[in-house]
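Note that this complex is displayed minus one protein chain, with the remaining chains in position.
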Amino acid sequence: MSGPAPANRLVVPVVVLAVLLAAPPFLSSYVLTLLTQSLIYAIVAMSLDLLLGYLGLPSLGHAAYLGVGAYSVGILTSRYGAGFGTVLPVGVGLALILAAVFGLLALRATGVYFLMITLALGMVAWGLAYRWVSLTQGDNGISGLPRPDVPLPWSLAGAIPFYYFALAGFLLALGVLWLIVHSPFGMSLVGVRESETRMRTLGYHVWLHKYLGFVISGGVAGFGGVLWAYYNGFVGPTDLDLSTSVEVLLMVALGGRATLLGPALGAGIIVFLKNLVSVYTQRWLLILGAAYIGTIVYAPEGIVGAVRRLSEATEPAPARPEA
Amino acid sequence: MDFWISQVFNGISYGALLFLLAGGLTLIFGMMRIINLTHGSYFLLGGYVGLTVIWRTGSFPLAILVGAVAIAVLGVVQWRLFLHRLAGEELGQVLTTVGFALIFQDLALVIWGGEPYTIPAPAALTGAFNTGTLYFPVYRVFMIGVAAVVAVVLWFVLERTRVGAMMRATVDDAEMAGGVGIDVRRISMGVFALGALLAAGAGVVGGAFVGVYPGADFEILPYAFVVVIVGGMGSLRGALIGSLLVGLLDNFGKALFPEFSYFTLFAPMAAILAIRPTGLFGRA
Partner (left out) sequence: MGKKLTLGVVAALVLAVAAAPPAWAQKGPIKIGFIAPMTGGAAQVGKDMLNGLMMYLAERGNEIAGRKVEVIVEDNQGSPAVALTKLRKLVESDKVHVLTGGLFAHVGYALAPKVDEYKIPMLYPVMAADDLTQRKPSKWVVRTGWTSSQPSHPFGEYVAKTLGYKKVAVIAMDYAFGYEVVGGFQKTFEENGGRVIQKLWAPIGTTDFAPYLSQIKRDADAVFALMVAVSSLRFPKQYEDSGLKAKIPLIGGGTTFDEFVLPSLGDEALGGVSPLIYSAAIDTPINKRFVKEYRAKYGKVPSYYSETNYTAGRWIDEAAKAIKGDVENREKFLAALRKVEIPDAPRGPIKLDSRGNPIQTIYIRKVERKDGELWNTVVKTYPAVSQFWTYKPEQFLKDPVYSRDFPPCKYC
């Protein structure tokens, strides 16, 4: 793949970052709230992108890891008064462990069967959250969670500080994932996606690559879950719904697979779409449904993919053989 | 003893309803490799159309017929316009069919409102057969009968007719089937229509049992999926065994381990998949 020169490529992200950094004072607090929500969902979407985009494994159970992270916050802070310093490693750690277990089961399958088995595992996680009442408070969920206590000179209680906190979390996740996908390991993930047989012949341990990708993806999603619980001050079984998993899939597909920033953009679009459209019409479900179908019909490679294709088309690119 | 007899009966009757729903789902998958998350919507919309027919005409058989056929047409349109080009793209299928499910859910709310309804069953199908201490509700017997007839007819068509042979050939290898002169496109469309027809018919039959209400679509869908996954995608026999298994598991799970009623459903499914990723009767 060619595309614009590296320097050009950096322009858009840098501008976006600058806007994200400078925006808060100019935004209404509600828009800021939605932006915070978008950043957190972007983390989860990017984590799924590692699995779906780079490894070609569509998971229908990604909400499970978000849920583990979120419930770690809920249970540890409400029961033991644990601070952010404890909750974060535990939440991410548990998500990694859960992904390590689920990965053993799910990676036995491919394609459609992978979708189905992750769906089943996601439902098991949801069932746990729903039925293990002594631990999760079941249907009621856990509410009244405090904002994280970080050793910073200002409190995270306000909307603007928490926004920057979420932005920092987003950049951290982006950084980690970016390093991974641009490392030799990340390259070999793409190799596995394109042709397992070829990678196997080349001496790669294909299963291990997929497994590691699966576990890391779960861990990052768990990190998003931790932030999500702090943001809402609440965690409940609905956070683990199938619809959450499907929505995250849509975010990735809408933004563009295997682009990291695409899914982040997708997350923002979906969050704003759901919340702003519902102000104007009660029939927003129709519009969301149309967004699902429209994405597949008009932008199967996602927004970022489409933009890249267009910008490549306008440049006098060297003739390439059709793939 | 009574406990076991009535639980087995209940499990089978619920499994019968699931079979009507899952049979079509598994055929659609087997034929076209399409994961159809709109399948629950066919069940719901079939129920609503049937309800409207009953209100207008009072005829239960007509309700089943009209409900099933109307939704079969809807399914075919959906397939012709969108789904048929998504072969092999799991992600596209999931998102498109979820999109349709959302749209149908909201349209149903606009058209029929959000009140919960039941479809009134004809008087002959109400009440129960009573043998001493045991009760067998007539309607459950009826559901088992319908499922049995459908299973036999499907089996006959698939195994003993020319169309069935073409369908099986398409399931085995669509490309090859096309090569020997089978109109794969038409066969596929027919199967899709059949799947929607069965689901919508199940919606009317089930509407007298579980009700017709917003949310029924997403409530029943996971069950249908569990059946198909456990039985093996694409296998009619798998769907039949899977339905009975899920019906019985659900029943005994709820009766014997009420605290774990979700586990008794989903955990065995995960276990079966871990051992046989393609389900009991599925082929990779």
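A few remarks follow.
Letters A and B mark the chains in the order given here, with residues in each chain numbered from 1 onward.
Operating definition for what follows: contacts are C-beta pairs under 8 Å (C-beta built on N, C-alpha and C of every residue); 3 or more make two chains touch, one makes a residue touch a chain.
Computed from a predicted model, the values in this text were never measured in an experiment.
For the chain left out of this panel, the touching residue among B:Tyr14, B:Phe100, B:Phe192 or B:Phe225 is B:Tyr14.
Contact with the omitted chain, checked across A:Val101, A:Val133, A:Leu152 or A:Leu310, is made by A:Val133.
When the full complex is taken into account, the listed residue touching the unshown chain is B:Pro116, out of B:Gly58, B:Pro116, B:Gly145 or B:Gly179. Taking the whole complex into account, chain A touches the unshown chain at residues 28-31, 33-34, 37, 133, 138-141, 143-144, 232-234, 236, 238-239, 275, 278-279, 282, 284-285. Mapped onto chain B, the footprint of the missing chain covers residues 2-3, 6-7, 10, 13-14, 105-106, 109, 113-118, 120, 126-128, 130, 135, 137-140, 209-211, 213-216, 219-220, 250-252, 254-255, 258, 261-262.
We adopt the following convention: only the chains that are shown with their structure count from here on.
In terms of their C-alpha centroids, the spacing between chain A and chain B amounts to 33 Å.
Those residues of chain B that touch chain A in the shared complex are 29, 33, 35, 82, 86, 89-92, 94-96, 98-103, 105-107, 110, 218, 222, 225-226, 229, 233, 259-263, 266-267, 269-270, 273-274, 277-278, 284.
The part of chain A that touches chain B in the complex is made up of residues 52, 58, 60, 105, 108-109, 111-113, 115-117, 119-121, 123-124, 126-127, 130-131, 242, 246, 249-250, 253, 283, 285-286, 288-293, 295-297, 300.
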